[in-house]
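Shown here: the complex without one of its protein chains, the others still in place.
Chain lettering (A and B) follows the sequence in which the chains are written, and residue indices restart at 1 in each chain.
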Amino acid sequence: MSEIAFYVLSAIALLSAVLVVFAKSPVHSVLYLVLCFFAIAGHFILMNAEFLAIVHIIVYAGAIMVLFLFVVMMLNLNKDSDQPKSNFGKLGAVLTGGIMLLVLTAASKSADTSMAQVQSLGELGTVQSLGKALFTTYLLPFELSSVLLFAAIAGSVMLAKKDID
Amino acid sequence: MGIREMALMIPLLPLIGFTINIFFGKQLPKSVGSWISTLALIASFGLVVSLWGPIGAEPLGLHLTIGEWFSSSWAHISFSFHIDQLTLIMLSIITGVGSLIHLYSQGYMHDDENQNTFFAYLNLFVFFMLLLVLGSNMLVTFIGWEGVGLCSYLLIGFWYKDHENNDAARKAFIINRIGDLGFLIAIFTCLIQFNTLEYSKINELAGGGMITTGLATMITLCLFFGATGKSAQIPLYTWLPDAMAGPTPVSALIHAATMVTAGIYLVVRLSSLFVLAPISLNLIFAVGVATALIAAIIGLRQNDIKKVLAYSTVSQLGFMFAAVGAGAFSSAIFHLGTHAFFKALLFLGAGSVIHAMSGEQDIRKMGGLTKALPITHFTFLIGTLTIIGFPPFAAFFSKDEILAMAYSKSVWMFFFLALTSVLTAIYMLRLYFLTFSNSFRGTDHQASHLHESPWTITVPLVLLALASMFSGVLGLPEVISDYHWLNSFLAPAIKVQQEGHVSHFFEYCLMGVSVVALIIIFILVRKWCSGEKALQVNNGFWAKAIDNKFYIDEAYDSLITQNFARISKWTNGVLESKLVDGLVNQVSLTTLLSGQTIRRIQSGSTGVYILSMVLGIITLLVFQYLSR
Partner (left out) sequence: MIPLLQQISLEHYVVLACLLFSVGVTGVLIRKNAIIIFMCVELMLNAVNLLLVAFSAHHHSAGGQTFVFFIMIIAAAEVAVGLAILVMIYRNMHSVDIDKLQNLKW
């Protein structure tokens, strides 16, 4: 049963990823990416990382993608035909991607995962245990990330602001 | 002070004279500077004379080590002097004739503004020459050898404002250097083969039969090559006539008495080595005779008073080398000594004549100077009679000795030498008659200035004339006296026994024939020179050839100098600018071009940048995967 779930979710993820790349309109790409994120969140739930799945949806699909959509709409790129570079460029890009895939899989294939079984996280995926880990072992990065977010906010506001004469 | 200190002071005094004159010469008044030099040399002469007593009797001579020069595990070279009988003779000649020439120069160079520099150079020259003869090993001799070459350059080119003098000085120096190559090769060979350069040790090895003929031949040939450069033999004699561009005292000192005798000295020093190589000795014999003959022929038609004397010097040096080649080493030294006296006398006399004639040197424009220059005339006459071998003046004995030794070795060589003596008589008497006899042929301006030279000039002339007259007694031949003083004096120094024996009958014949021949030549030449024919220009083929010195200088120029110039031009134009410069330029060009090419990678197109990044990551991953 879970295998079917796995394969279906993987198929959705891959398909939507490919469609992100090859969609003609940017808005469609954004939407396909949202779909992809949902599939990946489904994978997270399969591995019992519930907190991460929820956060994934809220942050990525909910906030980041909405931001993307805002920008696409603002720049009015809807009608952009946006052809890829040239036939040669297309070919080169696909080839490079393919080579990347080969290398990655070859590299990871040779890793010794003979007895690798993905177990579910069990208790570890819950909010409580993750929260405990975050607030004890990983407290410093947690606090620092708030500084990072603050810097990002200030930076983006400053960058995108129009000069007021 | 002891003998050692005295021996050390002998070269040191001229060096001090040089130092004072070279640094303070411009500030010192002329008389002070010149007298410092002259007195330094006279003091040296005094020291030499006082050394005669102690060292003359000592068979081993005096060895004076000044310091260790350099030593390695297999060779020691020290800076040391060795004074034996041969050295003493050379020292006496150098300092004696040298001081007379210094005295002479005070009068001769009186009007020159750089007089003190001249004396500085003279003193330096004497210092180096003394070093040459005092050295106990070949390297100290070589220092002196090079040093006299340098000083001859400085002195010949003394009147440097005239470019011809500079050319002559350069020619002398360069030709000397070519000869020095031979000397250097001989030094290196000796050092490698014998592990020593000391004369005493080399003579020991040679005497003990430890040196093969081949090795001895090689070393002696190289040494002889060096000697031809210094002593103006064929093929390196062309510098000496040109060197007459220098002041006359220079010609007297360098080219009559001292520097040119360095070659002979070197050969005689290593005589034990030379007798091991009969090939070299025969070569020296032949070269000496040939040089003597050819120089005499050329001297017949020269019209410059100093050039005649120059060729005469080359010819007499040829005699000396012929003596060496015949194995008669102490005869060569004998003739060296007498030659120093009469040639210096002749040169100084010529200088006096030139001085009186306000700088005129062409003998066709002289004549009738007997009344105007009595002392000069008389001493010059004595010099001429000496050089042609008129008894009882000195060269009669020394030349006869050489002729006799030559006869005992080879009749043909004797014949050529005898012919040379005849030619010597002819050209010297021609010189004398044209210069002094008959009527004056110069300009009126010169006639009004004719005057006898001051005492600083005439006193040396008289002293040298006396020496020429009486030094013959040092080497009386067997027929007259049983005791040949010079031979026995030099015997401990020149370890080689002088062979060569002629019968008494032959000696008597030789002496008689030479006297008769000389008288006949005297009368004939006097008649010839009093006529007009002697002054005419002869355009015949042989006359032209002799006038142009057999075109040897031109031959050297076209064969050697021009080719060297071509090679150097080629090297500069092709090798230097194309190869070396090209190589260096290529390196810079390569850097430039590669820079220009490589910077195109930064095309600015973001897509390419991203692609290269990805490719880089892939490469890294591949390497990581492969290196597992």
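Everything below uses one rule, namely that contacts are C-beta pairs under 8 Å (C-beta built on N, C-alpha and C of every residue); 3 or more make two chains touch, one makes a residue touch a chain.
On a predicted model such as this, the values are computed, not experimentally measured, just so you know.
Novice: Could you list, sorted by label, every displayed chain in contact with the chain left out?
Specialist: A, B
Novice: Just to verify: which one of B:A418, B:A491, B:A545 or B:L611 makes contact with the chain not shown?
Specialist: Considering the complete complex, B:L611 is the one touching the chain left out.
Novice: Touching residues of chain B against the unshown chain: what are they?
Specialist: Against the left-out chain, chain B lists 599-600, 602-607, 610-611, 614.
Novice: Counting contacts across the full complex, list the positions on chain A that touch the omitted chain.
Specialist: These residues touch the chain not displayed: 2-3, 6, 10, 13-14, 17-18, 20-21, 26, 29-30, 33, 36-37, 40, 43-44, 46-49, 51-52, 55-56, 59-60, 63-64, 67-68, 71-72, 74-75, 77, 80, 82-85, 89-90, 92-94, 96-98, 100-101, 104-105, 108-109, 113, 116-122, 124-125, 129-130, 133-134, 137-138, 141, 145, 148-149, 151-153, 155-157, 159-160.
By our rule, only the chains that are shown with their structure count from here on.
Novice: Compute the distance, rounded to whole Å, between the mean C-alpha positions of chain A and chain B.
Specialist: Centre-to-centre distance between chain A and chain B: 102 Å.
Novice: Can you tell me which positions in chain B touch chain A when the two form their complex?
Specialist: 607, 611, 614-615, 617-618, 621-622, 624-625, 628
Novice: Spell out the residues on chain A that touch chain B in their complex, using ranges where they run on.
Specialist: The touching residues are 85, 89, 92-93, 96, 99-100, 103-104, 106-107, 110.
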